[in-house]
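As you look at this complex, bear in mind that one protein chain is not there, while each of the others sits in place.
Letters A, B and C mark the chains in the order given here, with residues in each chain numbered from 1 onward.
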Amino acid sequence: MQAFTLDQADRIIDAALDKARETGCMPLTVAVLDAGGHLLALKREDGSGILRPQIAQAKAWGVLGMGLGGRALAARAAAVPAFFTALSSISEGRMAPVAGGVLVRNSNGDVIGAVGISGDVSDKDEVCAVHGIESAGLKADTGLETP
Amino acid sequence: MQAFTLDQADRIIDAALDKARETGCMPLTVAVLDAGGHLLALKREDGSGILRPQIAQAKAWGVLGMGLGGRALAARAAAVPAFFTALSSISEGRMAPVAGGVLVRNSNGDVIGAVGISGDVSDKDEVCAVHGIESAGLKADTGLETP
Amino acid sequence: MQAFTLDQADRIIDAALDKARETGCMPLTVAVLDAGGHLLALKREDGSGILRPQIAQAKAWGVLGMGLGGRALAARAAAVPAFFTALSSISEGRMAPVAGGVLVRNSNGDVIGAVGISGDVSDKDEVCAVHGIESAGLKADTGLETP
Partner (left out) sequence: MQAFTLDQADRIIDAALDKARETGCMPLTVAVLDAGGHLLALKREDGSGILRPQIAQAKAWGVLGMGLGGRALAARAAAVPAFFTALSSISEGRMAPVAGGVLVRNSNGDVIGAVGISGDVSDKDEVCAVHGIESAGLKADTGLETP
């Protein structure tokens, strides 16, 4: 019962990478996870560092783990650093609390997965993720309005 | 020799979740551990994030690990962060030093287990944990009075 | 977007434990995971060993990881032991290829989660899991007919 299809994940990645080339980003890695935090699709551009696949997945995994977009996670990590140090271990290194991890919601607002991008500064990574998600007709939740 | 029964754990979880619905909490996950730090029972409400079972268990495990309620752990983590970073590794990612982890004591004051709740802000998580423990006729130790 | 509700998981566990008491099983631990392999609910009966929560979860996780019921996994593990030794590491200790791990399917045949039971011999564990799943109006896939 997989609500988030490979076809949608493909379209997200390709649109995100188009945006990256258009805006002159550094070489990016884009990961798309389903709601359970499992990889649906990933692409690493030529020249993107060898840890980028793990970082991109960790940005996406973190927002699913907590149910909050990457900006909300980054704000909380700044407020309670000891808890986020613990979360890093609790999650067995699966979460990176920083912009560039974006929840993917369907038309009902349900979380169906997440996108994580790594390679440039977090703000530019996030712009590409949002563009990819919206290009596939889905809603991007960056955690910007989350209290 | 298991002093803390599944029946008691069940009652704690159900009362904690009743409180959560009554007070409009975000979707919660509630974990109950025995004195050895091993899971007796857990429930994750619909919509509670995928890392919440680990966080709830880590809140409960942490208070057992140190023999101090979650508020006392949070205060110490703020005072000596490097030590708690080390504890995170020492415990192999088993502890989250934050409110919402509550020791369960019997009528003699002996620790028989712990409850951990995750999903809303820590203060609201803790209120539900205390309510659950007291509903089962046991004593809740949040670490509030611990020096 | 959680198709498998806590209410369903609760009913599965309670029916499975009723069956266990009726058939004189050793003390059991029952775990119910969603389709992403994340814990929805767990109960450990009084006297059930301290590793049982991990084993019950690993039985359920393994069937989700491979998309095959526990009996099919056990047959494959006997045929290609070196591959299953590798899978144990690949999954970071998350899978136990043995009867007692049962896929939960909805009326369309889609996998919506899994149940794992540990505590008695695997055949008796499995009977309780199947009974629990069917009591909740869902379909149990033990991997018996899988080629």
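We adopt the following convention: a residue touches a chain if its C-beta (ideal position, glycine included) is under 8 Å from a C-beta of that chain, and two chains touch if they have at least 3 such contacts.
Bear in mind the structure is a predicted one, so any value in this text is a computation, not a measurement.
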Check: Which shown chains does the chain we cannot see touch?
Finding: A, C
Next item on the list: Identify the residues of chain A touching the omitted chain, counting contacts across the whole complex.
Entry: 2, 5-6, 9-10, 36, 38-47, 50, 53
Note to self: Tell me which stretches of chain C touch the chain missing from the display.
What the structure shows: 35-37, 64-68, 80-83, 85-92, 94-95
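By definition in this document, only the chains that are shown with their structure count from here on.
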Check: Taking touching chains as linked, do they make an open path (line), a single closed cycle (ring), a hub with spokes (star), an all-linked set (complete), or other?
Finding: complete
Note to self: Shared numbers divided by all numbers used: is that above or below half for chain A and chain C, i.e. same or different?
What the structure shows: same
Next item on the list: List the centre-to-centre spacing of chain B and chain C in whole Å, with centres computed as mean CA coordinates.
Entry: 26
Next item on the list: Would you give the residues of chain B that are in contact with at least 2 other chains, written as numbers and ranges?
Entry: 47, 50
